[in-house]
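Encoded as structure tokens, the structure appears first; notes follow it.
Missing here is one protein chain; the remaining ones are kept as they sit in the complex.
This part shows chain A:
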Amino acid sequence: MSCEGPPSAEDLMPKRPRYDRDQTCIKCKSHRGNLVIKHAVYCFSCLPAMLIRKFRRALSASLDPAAPPRGTPSRTPPPDVVLALSGGPSSTVLLDMVWKCFSVEGSGRKDERRQVGSVRAVYVDWSCLGGKSVVESLREACQRYGIELTMVMGEAAFDAAWTSAVGMPRPTSELLVNQHSDRLPFLPSPMGAGPSDPIATLRAHLASLPTPSAIPAMLRTLTRLLILNTTCALSCSVLMLGTCLPRLSVDLLENVAYGGGFSLGSEREESVSLPLGEVHVIRPLRDWSLKELGWWLHSRSLPVPRGVDGKPDRLLAPSGGKTLSKLTEDFVLGLERDYPSTVSTISKTATKVVPAEPAAYRCAYCLRPAQKNATRWKAGTAVLVLPSLADGGNDPLAPPKTPPLPGAQGLADGLCYSCYTHLTSRGGTGAGKVRSIASQDADRSGSTGMPMPVWVRRVREEEMKQHIGEFLLEE
């Protein structure tokens, strides 16, 4: 290290803070404290009330920041809500909390129950990729709480029949792009091909991703879009996720590592417009530490299905090398152990930044706001072809056989930076393994091109010209 970027004490990680453990609970000031949460001691009888208050506060901050104080009857009807369940610990707590706060059996006060309307639950099942489904145990749990559970199969993202269920125009044919070309140009749709098998199409999509890291990232986006559209189709306007603090920090940092800084805020809270309406995504557990989650599960004796966290990326974990997602998770969970305050700092940082410019359009894949020209910018960060030189000859810098930077248009011009990165960034450990990870059978090996999820549409030429106008030369 030649020390050109001088380090300083400020550049080192903040030290683990020291707190003096008081013996008595800070709430009732009488009982002996049992659990330390963020430097404060609570007794077992004050904890539940504290956590419920925390949950409600987070909820009203997201649902209606300008809400009238408690007790004043609200004029607008409360929103109908969908809970996204994964089967993991935090979704178990979410389900229980919602019941505790908003059901007649769980909560006493009528005015408090009015914060939300009807409550349903949705689960995306990825058993088509070989994982164990937790739908049975989730169904039981939902039944106990009297909440209806809707299951969506993961492969629906590639099933033309699903589009009509969620109010999208049905695509006439499968959308294919050439994943070997940087601008992801559209390919002619296969002629005369019958309805394709959604599972095989899903696998073909995953198998044409350029790195193992892109697999969990894209599966997460697919899951998100399936749940969002289902929420709309169930006529609900609010989607509640069970994301807890360390998970949120992982997601935020992952987003940064994918180049998605522009939509960092969406990772905490977002509103998405869909064919059937608008969905507001909120995470009422986003300030909860693992300790708080664990205590709630324990004190309420809630069963959590063992060994299943419902996450599809686990099913496809590549054998060699780690994905960016796994690396980030390990990094953040390591921080949670050694520097607990850093984990909440990550989440706080995200609330203090905003996009540096207005969004130009919404990404065709993830529907998040996208930045003008970002994918072109990325393509320009490395010189990939030599410019034509007039005097070629034996010069090693002679003109290449392929033409320089094509003005070609394609899906790339309709994507956000991170989706573009997942679909095009090559290299790294395990890059050669994607095909074997994602695709068991050689089902579609004959066909070329990368199939896209059913909501991705061919970007129309006028739209594209709007995005890339300044790159086009006069004809």
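Methods note: a contact is a pair of C-beta atoms (placed from the backbone, for glycine too) under 8 Å apart; a residue touches a chain by one contact, two chains touch by 3 or more; residues count from 1.
Quick note on the criterion: contacts and distances are computed from a predicted model.
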Listed names "DNA primase", "Cytoplasmic tRNA 2-thiolation protein 1", "Trm112p-domain-containing protein" or "RING-type E3 ubiquitin transferase", matching UniProt entry of the absent chain: "Cytoplasmic tRNA 2-thiolation protein 1"
Selected residue (touches chain absent from view) among A:335, A:363, A:412 or A:454: A:335
Residue among A:61, A:161 or A:384 touching the omitted chain: A:384
Chain A residues touching the omitted chain (full complex): 1-14, 211-213, 252-253, 255-262, 264, 321-324, 327-328, 331, 334-335, 342, 345-346, 348-349, 351-356, 371, 374, 377-378, 380-386, 394, 396-398, 400-401, 417-418, 421, 425-430
